[in-house]
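Shown here: the complex without one of its protein chains, the others still in place.
Our next item is subunit A:
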């Protein structure tokens, strides 16, 4: 009898069917990942790590998160992976439609505006993706656009985004933007320096952010095309 009372509902625990438990459904998941993009006068580099994870589970160590939209535009995505695949699929379809309609590739600023509109179109059920769009503008100058999940867009020359975004941005502010430094004359960013800084910041991010690691893919966009390379990070 005591057991019945203790058990609250008046059932013996052994007879309770544990069968069907109601589970809450969350349409989003945080799959991590970081993206960093740096723009120079005649080039643009963008890099993303290759780890796809949810919480403590690493799904794959080799997932490309950079999506080429045209010969001069690359989109880097991190956040909810299912939204990323959907968004980038839609984007590349619209890039192709533009190409067929206008007999030319969409420019980077146009693609940037389109992305902003597409994100805001889903304002009340957003794509949970942190986007960084890197490319060359019509004059061949490097440009970077960064977004929040609902389409706010900002044009910059350097940006870190994704799970280690908050960790890396101040570092870039200091090293690329020469912020909080005294008596220094800013020198224009060179490709070599950009790549070196990229590797350094990702190595640092992998030390502290568990959602960033395994490796990075680096894409350098110049007027001559896109050059791809990769770099290993710690895998733990």
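Definition applied: a contact is a pair of C-beta atoms (placed from the backbone, for glycine too) under 8 Å apart; a residue touches a chain by one contact, two chains touch by 3 or more; residues count from 1.
To be clear about the criterion, contacts and distances are computed from a predicted model.
A.B. asks: For the chain that is missing from this picture, which UniProt protein name fits: "Proteasome subunit beta", "LSM complex subunit LSM3", "COP9 signalosome complex subunit 3" or "BHLH domain-containing protein"?
C.D. replies: Of "Proteasome subunit beta", "LSM complex subunit LSM3", "COP9 signalosome complex subunit 3" or "BHLH domain-containing protein", the absent chain's UniProt record names it "Proteasome subunit beta".
A.B. asks: Per the definition of touch given earlier, which of A:31, A:88 or A:130 contacts the omitted chain?
C.D. replies: A:31
A.B. asks: Using the document's contact rule, name the residues of subunit A that touch the chain not shown here.
C.D. replies: 17-23, 25, 27-29, 31, 52, 54, 57, 59-63, 80-82, 85-86, 120-125
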